[in-house]
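My structure is below; once you've seen it, I'll send some questions.
The complex is shown incomplete by one protein chain, all other protein chains being positioned as in the whole.
Order as written gives the chain letters A, B and C; numbering starts at 1 within each chain.
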Amino acid sequence: MKTTPQETKEITILFAGDSGDGMQLTGNQFANTNAFFGNDLATFPNFPAEIRAPIGTVAGVSGFQMKFGSTEIYTPGDQCNVLVAMNAAGLKSSLHNVEPQGTIIINTSGFDKKNLNLAKYNSNPLEDGTLANFRVQLIDISKLTQETLKDSDLGRKETERSKNMFVLGYLYWMFNRNMEGTERFLKLKFGRKPDILDANLKVLKAGYHYGDTTETFTSRYEVKKASLPKGTYRSIMGNQATAIGLIAAAQKAGLQLFYGSYPITPASDILHELAKHKNFGVKTFQAEDEIAAVTACIGAAFGGALATTGSSGPGIAIKGEALGLAVMLEIPLVVVNVQRGGPSTGLPTKTEQSDLMQALFGRNGEAQTVVVAPKTPKDAFETAFEACRLAIEHMVPVMMLSDGYIANGSEPWAFPNSKDLKPIVPQIARAKDYETEPYLPYKRDDNLVRKWAVPGTPGLEHRLGGLEKQDITGDVSYDPDNHQHMVKTRAAKIDRIALSIPLQTIDQGAEKGKLLILAWGSPYGAIKTAVKRLLEQGYDVSHAHLRYLNPFPRNLGDVVKNFDMVLIPEINDGQLDILIRNKFLIPTIRLCKIKGMPFTANEIIEKVKEIYE
Amino acid sequence: MKTTPQETKEITILFAGDSGDGMQLTGNQFANTNAFFGNDLATFPNFPAEIRAPIGTVAGVSGFQMKFGSTEIYTPGDQCNVLVAMNAAGLKSSLHNVEPQGTIIINTSGFDKKNLNLAKYNSNPLEDGTLANFRVQLIDISKLTQETLKDSDLGRKETERSKNMFVLGYLYWMFNRNMEGTERFLKLKFGRKPDILDANLKVLKAGYHYGDTTETFTSRYEVKKASLPKGTYRSIMGNQATAIGLIAAAQKAGLQLFYGSYPITPASDILHELAKHKNFGVKTFQAEDEIAAVTACIGAAFGGALATTGSSGPGIAIKGEALGLAVMLEIPLVVVNVQRGGPSTGLPTKTEQSDLMQALFGRNGEAQTVVVAPKTPKDAFETAFEACRLAIEHMVPVMMLSDGYIANGSEPWAFPNSKDLKPIVPQIARAKDYETEPYLPYKRDDNLVRKWAVPGTPGLEHRLGGLEKQDITGDVSYDPDNHQHMVKTRAAKIDRIALSIPLQTIDQGAEKGKLLILAWGSPYGAIKTAVKRLLEQGYDVSHAHLRYLNPFPRNLGDVVKNFDMVLIPEINDGQLDILIRNKFLIPTIRLCKIKGMPFTANEIIEKVKEIYE
Amino acid sequence: MSESTLTAKDFATDQDVRWCPGCGDYSILKQVQSVVAELGRKREDIIFISGIGCSSRFPYYMNTYGMHSIHGRATAIASGLKATRPELDVWIITGDGDSLSIGGNHLIHLLRRNFNVNILLFNNEIYGLTKGQYSPTSQQGKVTKSSPFGVLDHAFNPSAVALGADCSFYARTMDRDPRHLKEVLKRGNEHAGASLIEIYQNCNVFNDGAFFTFTDKETKGGSTLFVEQGQPMTFGENKEFGIKLDGFKPVVVKMNEGHSLNDLWIHDEQDYMKATLLSRMFDVPSEGSMPRPFGVFFSNDRGTYEKALEAQVVEATEALGIGNLDKLISGNHTWEIV
Partner (left out) sequence: MSESTLTAKDFATDQDVRWCPGCGDYSILKQVQSVVAELGRKREDIIFISGIGCSSRFPYYMNTYGMHSIHGRATAIASGLKATRPELDVWIITGDGDSLSIGGNHLIHLLRRNFNVNILLFNNEIYGLTKGQYSPTSQQGKVTKSSPFGVLDHAFNPSAVALGADCSFYARTMDRDPRHLKEVLKRGNEHAGASLIEIYQNCNVFNDGAFFTFTDKETKGGSTLFVEQGQPMTFGENKEFGIKLDGFKPVVVKMNEGHSLNDLWIHDEQDYMKATLLSRMFDVPSEGSMPRPFGVFFSNDRGTYEKALEAQVVEATEALGIGNLDKLISGNHTWEIV
């Protein structure tokens, strides 16, 4: 070891290469290893829109950004300390994101004439001074990989494929990490292809040793363990957390889980994950479209299952009519919307928060549903669980608004023990409770919740439908007064949920003060980081983050009125903003970013400073 | 003539009978005759939800209410001066609506034991004092009809069917009206069935003469001509006015009219009406569902037609995704939503205004459309025309929010001359304009409007789509900054429409004052009537009625801020209310009626008085 | 209440039946009530699901579990129900508009997946509930409210659509032949898989007499062909006609002209091609045209979706063990922070 590691609290690293270069796998391995080591971290994969976008072009770049550190980490970072650029396009698309004097590791064989052309570089950035302000490490990774494997029987294409392992090995050296986890992973993945396994392991080690033995460079980092709360951790992605949350809720409620869905980016992984868990009695149903998916759920819910469906904006749009039916039927139903850039097909692989108003109003008539949103990948577990709990216990459709950033991002999770999860008590009507009185489908309890009589229960036969129903009996009713009563009752039922959900708390900062940052969903991490820094710098700023968007926590009015100003950052054109202004009649300050990308902490900080100027 | 007609300014009359009793036809004939005579009037048909609801029951009652007078009339009236009850159920369903001392004309043969049972009367209201406070006229209409036709060859069923003509004739006598119009109508309708024609004419006259010759009653009315503005008038229903408005717009724009639709109550009549006018080159397309209807429109619009579609709430709900595409494509498209009671199937034959939020937000992503609403049946003509104008000239989808009350209501209309209609100038790109510069699909003019290049135009070939587009070129773009720019540009394009639409005016009352009633859509008439009376009584109250719901007229903020209080009456749970509070941060007073029924003027008056108490 | 004592009356509800007097729906309701009473299933295990349309009010009149849902989606709703509750007896009630216009896609997908449900398609060749627009089964040229100059659309042939979607059971019957209707309903119910039963239903308000040629005493004999498994194809008031196959072409013959029953086409419900041939006997009735076939065209056992799904759950459980929630939550790769 020729270099002295430089101690650092946080590192933001970005892997940028071609879609075929294995950047996502490399990034995930590096993340897992760091997590296992004891760092806190957050990741942000950023795919191209195409399956295989044209090789070598900027459009074809697949990126994986992560931040890890010995402190608590809330975002995958703003500016990068380290960039790994596998080819010219990777450099081009990411350079603006690297801090001055940042480290750039370059695979020189990705900068030949063809690559430069494809990336639309007029001159070679490795030579023309473009990188003058960075610490550049030029490595001919392809060549080194080929040489490592020169005795192998594999063809050139296959050996070339393992070059990402060289990078990974090299990074493990650079950050002084143990390779065991990745070795174990490779053994699992390539167990049945020993020659490929062997090649990958060799190249991984070669990368590590390359760092160890060459003398060409000097920057090496030491990122100590984070002092995270004690506990057992795993790494979790948002869609995975959502899927597991749904299963957990079904298990706690003692119900069969049904997931009816039609594939759509970025929601499909929930379907993929759930489909694997048939041994939990989970039934997944890939329907012919989103309307069939949600209506199949309505059938399953009528039959007594925990019925759930997931999609993204365009698919949610066509579920609207059926959601109205679910509102009318007063059955439990959970709809996950993993939001992406809109309108229309929009930016299918990019993140956005622009379906909040659709969640609230995307149906005919007065048809309220509950709306909740997770704030981070791991929080998707708890939010999905809570969505199910509310749906089941209050006999209402619940919409969960995740987004592409949460769905594909990952972070360490001190996961709970199943016995510590809240109980969920379905409102099932049993035959024995109706031996003396008739079952009246729309008779309600104090929470205005009706009882769920499931087919197969003798004596509780009844008919539901989408025509307005008479309260209590559930018969079709055209009575004018009953209609108004029912519209109000359905709304009141949702309002009453506010009585049992937690009060809104302040995440950071004082309870009263000058400026409140009020937000929902995935901007959480950026705001958290920003507010932490701002507080350190002495700014009077607080942060409240909403999980419940309908109904709002009952103290939200008090919370916002404790501040002179309210700043609402959203990845949309100001949708929560509409709700807050309408509800509390207070002026607000919008911070809207509609670029398919999450906020950076700096953007929040700048805005706050601008407000204080 | 044994009785002296009593002069009256306004009469509200309600026909209530079985669905098979021909109440709608009777009502319409009576309305037309009064209109022709020179009264102003407004009508309100009120159907049962079933095709043929069970005979004799309250659910099966078909009602037709109208108000006519020598003054200006804005609503079909609150309390009735005259009720025609063809059977017990008709009486039961309507009696609460008759003013004390009001006249009730009763067909006694509709009060036999069976009828009383079906109407769930325990004792006979004709005998038990129920009607003590009314002026009751008992006529055995069925028997008199049978007797009139005793020499006819028609069967009993057919003669029975003409009993509504007896009522009509009797009313003509009572209100001293000429029967010619109805005679002409009957001749047209039954021209090919001389025996039926003959029977109807005979019974009509018998009814008239019955009034003339019997001496059993005393109340007869004289309602003089209204001093309406000079001009030529016709009677018009809302759906008909909408259809004609669409055709007029197509003609003025020089475009082919395409109407793609799927039947749904209460919108279907627009389809029926348009289908009749193929000789205007109108092409109607009954699609397999609402999604096909609206997407067929997108195809037609791409092809250069004025593409229009109509539906009601549930059908609009599933059009959301496609509307997002239209927003992205920036093509003209008009969507008529004839609103009905929701949520879900709700109250399909009843009126409601509860789809305003759906119109604004029922799509994924930031996807604004223009939203306009007519206020009366005849206003549907102008609003439909204006919807088309905005769509065509600004290359945007426009949603027109009509409702069941407007759709089926009718009123006299001093219709315009076609040459006085606004010109409509399509933004068509011509080949000759692009001989030196290329056609760039998303290049915009000062209004941010792009040019419409229609297939068949040489040299202007281009590709559109639902993925985010680069401004100017229209190429697919994943560029973050472009996305934000485009979201903002699409919104700004709609905002700029505010620059060219009329300023918001005050309909009645002062420009400044204590209380503004701000409303939209069909409550117009009730508010108009109410405010007129309130002003007469010295109240400080004004009325502003919105045609443009997105964008709002640019002076709306000034208008509302000229008043201490703003009252917003809506046939929903407060949707315009949300928009106004959000936009202007002013407290508002809601008046929500969600009963499937229009407001009465009294309800508005009472609310205002309550506010002033 | 023991199931063996149930009668048709036990399946009536307290709701007023709200179809037009004379509507064909009444007769169908009656037969269905009578059939379900005979099936020996418990009332609580029976569910009727409908979309929207006149016919779709049906569930309100059946004293079982039921849902009157939204337009076109009953098939999809039933799929979700059946996937989770395979043991239930699920009936779908739908109209020609509900199932073939807005709901066409869900119908064909249900058929290919082969959920074990009974689909009663009330075909009246019109939109009843919305007061008389043409439907996908309305005849070309027909004048309706939405086609004042005549329908332009070529009508769907429901039997052909069903066979094209690999349905496993298709039968045709009519409201005015209660005996046949009941028989066919029973057959559909017995079939383990999706049974599509098309019922010609008279809408006496908006499309009166659409099927009178097939239902009226005078014309019925010569214009209808009642097929029965293993039986030769004969028709006519006195079975005086028969149908022979000339290659792929059915030919009408007179029985008294030297043709014997043995020469005739023998009905085989298992034969997809012959079922297709039946589905193509779809002329608009006229002199010398083929009769319209009624009865079970096709019946084929090929495994239901819900059984396969159950089996997969069992298999997965055998392979992976019963799901352990804590293991699922923790995943395979955890670490301790101490």
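As a working rule, a residue touches a chain if its C-beta (ideal position, glycine included) is under 8 Å from a C-beta of that chain, and two chains touch if they have at least 3 such contacts.
Source: prediction; values computed, not measured.
The missing chain, though absent from the view, touches A, B, C when the full complex is examined.
Only one of B:Phe15, B:Tyr74 or B:Phe285 touches the absent chain when the whole complex is considered: B:Phe285. Summary of contacts with the chain left out: across B:Arg444, B:His462 or B:Lys512, the touching residue is B:His462.
Among B:Cys297, B:Ile424 or B:Leu576, the one in contact with the hidden chain is B:Cys297.
Contact with the chain that does not appear here is found for just one residue of A:Pro5, A:Gly231 or A:Pro263, A:Pro263. From the set C:Ile92, C:Ile119 or C:Ala155, the residue in touch with the chain omitted from the display is C:Ala155, counting the whole complex.
Taking the whole complex into account, chain B touches the unshown chain at residues 32, 35-36, 38, 181, 225-226, 228-236, 244, 247-248, 251, 256, 258, 260, 277-283, 285, 287-289, 291-292, 295-305, 307, 321-322, 324-325, 329, 381, 414-418, 455-467, 475-476. Chain C meets the missing chain through residues 101-105, 108-109, 112-114, 136, 149-150, 152-157, 160-166, 248, 271-274, 276-277, 280, 302, 305, 308-309, 312, 315-316.
On the side of chain A, the interface with the absent chain consists of residues 50-55, 57, 59, 262-265, 268, 271-272, 275-276, 278, 284, 286, 288-290, 314, 344-345, using the contact rule stated above.
Keep this in mind: only the chains that are shown with their structure count from here on.
Computed centre separation for the pair chain A/chain C is 45 angstrom, with centres defined by C-alpha atoms.
With centres defined as mean CA coordinates, chain C is found 39 Å away from chain B. Chain geometry summary: the mean Cα position of chain A and that of chain B are 46 Å apart.
Touching of two or more other chains is recorded for residues 52, 70 of chain C.
Among the residues of chain B, those in touch with two or more other chains are 59, 314, 344-345.
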